[in-house]
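First the structure, in the form of structure tokens, and then the observations on it.
Note that one protein chain is taken out, while the other chains of the complex remain in position.
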Amino acid sequence: MKLYHISCNNLKRRKGKVIFLVLGLMLGIATIVTLLSITESMTRDIEDRLDRFGANIVMVPKSENLALSYGGITVGGVNYAVKEFAEKDIAGIREIENRENLGTVAPKVLGAAQVMGQQVLLMGVDFAVELPLKTWWHLDGTAPAAADDLIVGSEAATTLDLAVGNTVPLGRRTFKVAAILESTGAAEDSMIIGDLHAVQEVLGKKGVISLVEIAAFCRDCPITEMVLQIAEKFPGAKVTALKQAVMAKMQSVELFRAFSYGIAGLVIFIGSLLVFVTMMGAVNERTREIGIFRAIGFRRGHVMQIILLEAIVVGFLGGFLGFVSGNLIAWAVLPLVIPNGTFAGVNLSLGALAILLSISLSLLASLYPARKGSSLDPSEALRAL
Amino acid sequence: MAYDLEKYREKRERVLGVKKRGLGFGRVAGLVAIAILLGLGLVVVPRSISFLQNRQLEDAIYKLSGERSEADQALAELKKQEGVRDVVVDAHGSRVVVTYNKGVLDTAKISAFLLKQGAQAVLLNEVGHSQRMHTMKKEAAATGGQ
Partner (left out) sequence: MQTRENAVRHLIEIKDIGKDYQAGANTVSAIRHMNFQVDDGEFISIMGQSGSGKSTLLAVLGGLNHPSRGQVLVDSLDVYGLSSEQRADFRSEYIGIIFQSFQLIPYLTVLENIKLPMAITGISAKEQDAMAHSVLEKVGLGAKAERLPDQLSGGEQERVAIARAIVNRPPILLADEPTGSLDSETAEGVMALLRQLNKEGLTIIMVTHNPDACRHGDRTILVRDGLCLAQ
């Protein structure tokens, strides 16, 4: 027989109380784990997008009004009244200091056009540079080869009832649908994408560029610096790293995280109070028993050890179960918080932290009751003697 | 039976030999628990506080041109404006980072102020302050590691 046998046996005997204690801690830990798992999944979701956009930079004309969403992210304004870029100036991008880090420079022209009786957003791109940049595009058909080939976004295709091989009259020219773009969940879905110069002609914007997407040819290269260099080169442009645009979303996640910590602190405090009150009650109930322990030679430290070992077991159970249930809740709730979001997965180091936290709280909350119990005068405790 | 002093000598010595052996279980457990909680608190609390404090801060990056002394004068004035946290001229000497509270100011106001002061400044970029710090740290680590 060792002291922990006494602790375990006592816990077994007081199942109701133990369940109550474990539930209290579990609730606190589960709240923390749920909130942190959700923020982690949100972060993961944003980072996924970051990865997708890689080191891309978007350059649009500076404007105070009319924002346009592109790639699912608001990157700036394209206003038809503002001065767009001249195609011949675009080459200037390649003159920045960090030019060796520049990969693809993909200029685009944007404009609305009447297509088969519907207003549609037309985008003119240089397919040779655009397609390698859009690694997430899945084309149903063949990649455009000729100047009169089109890619039609999935939504646009449905609305206009277009299929691969159909012809589409645009302005004075006739184009052929070379491919349908599978749904990306972004703005391309409702667009018709054609050759840059052909679309410029259709829109009456010869030599005009609405926005430029720039892929930086590097990993961990100084994107912020490159953005500034391009901005210096084009005073009329608003240059944004897509990463920066996505990162702005991170702010709200951070706010949620800070809020989570606050809530978690509160719940944990209540949980610890619960442990304290219950342990205090348990020690009072066990006065006689503690008296017996002391009478047969247990030191104060032994009595404390018995009570604290119980606290450790309760803390461990609360932490472990809280971690498991927190993950389950996060997994169940996540689709409601982030549409199409995926659960970030079980974070084992968070699990270890949760269990440590739970044990520490349980220990601290039991410290005073244990001290009080162990300092009981044996003859006082054993009035029956 | 007559009392024999030697009979229980071992027991007697065990009783008298009891010394306070270092730290007791309770104290160790308490200390470890406090250390863990303090450690967690030290990680979480300052981060949350600094996040909440910096949440409203934005960085506007301007390119300076023209007379340097005029610009310096303008920047010194700008620094005194309400809502401006910091004005730092970066390593290139031609760019200035204005950290401001977006609840009080916006870039239009800052640009207008600089123009009024006679400084020639072009807004290059607008970034969240903590985000810029984060990116700079990451990029510094990346270039430092190469």
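Some notes on this structure:
Lettered A and B in written order, each chain numbered from 1.
To be clear about the criterion, a contact is a pair of C-beta atoms (placed from the backbone, for glycine too) under 8 Å apart; a residue touches a chain by one contact, two chains touch by 3 or more.
Predicted, not measured: the structure shown is a model, and the values here were computed from it.
Screening A:Met1, A:Ala145 or A:Leu348 for touch with the missing chain picks out A:Met1. Here one chain is not drawn; of A:Leu131, A:Ala147, A:Val164 or A:Ile292, the residue touching it is A:Ile292.
Among A:Gly103, A:Gly171 or A:Pro378, the one in contact with the hidden chain is A:Pro378. In the full complex, chain B contacts the hidden chain through residues 1-5, 7-8, 11-12, 14-16, 18, 20.
One chain is missing from the display, and on chain A it is touched by residues 1-3, 5-6, 9-10, 12-13, 288-289, 291-302, 378-379, 382, 384-385.
In the analysis below, only the chains that are shown with their structure count from here on.
Remark: chain A and chain B have CA centroids separated by 23 Å (rounded to whole angstrom). Per the touch definition, chain A reaches chain B in the complex via residues 64, 220-225, 227-228, 231-232, 235, 239-240, 243-244, 247-248, 250-251, 254-255, 257-258, 261-262, 301, 304-305, 308, 312, 353, 356-357, 359-361, 363-364, 367, 370-371, 374. Residues of chain B touching chain A in their complex: 24-26, 29-30, 32-34, 36-37, 40, 44, 48, 51-52, 55, 61, 63, 95, 108, 122, 124-125, 127-128, 130-132, 134-136, 138-139, 142-143.
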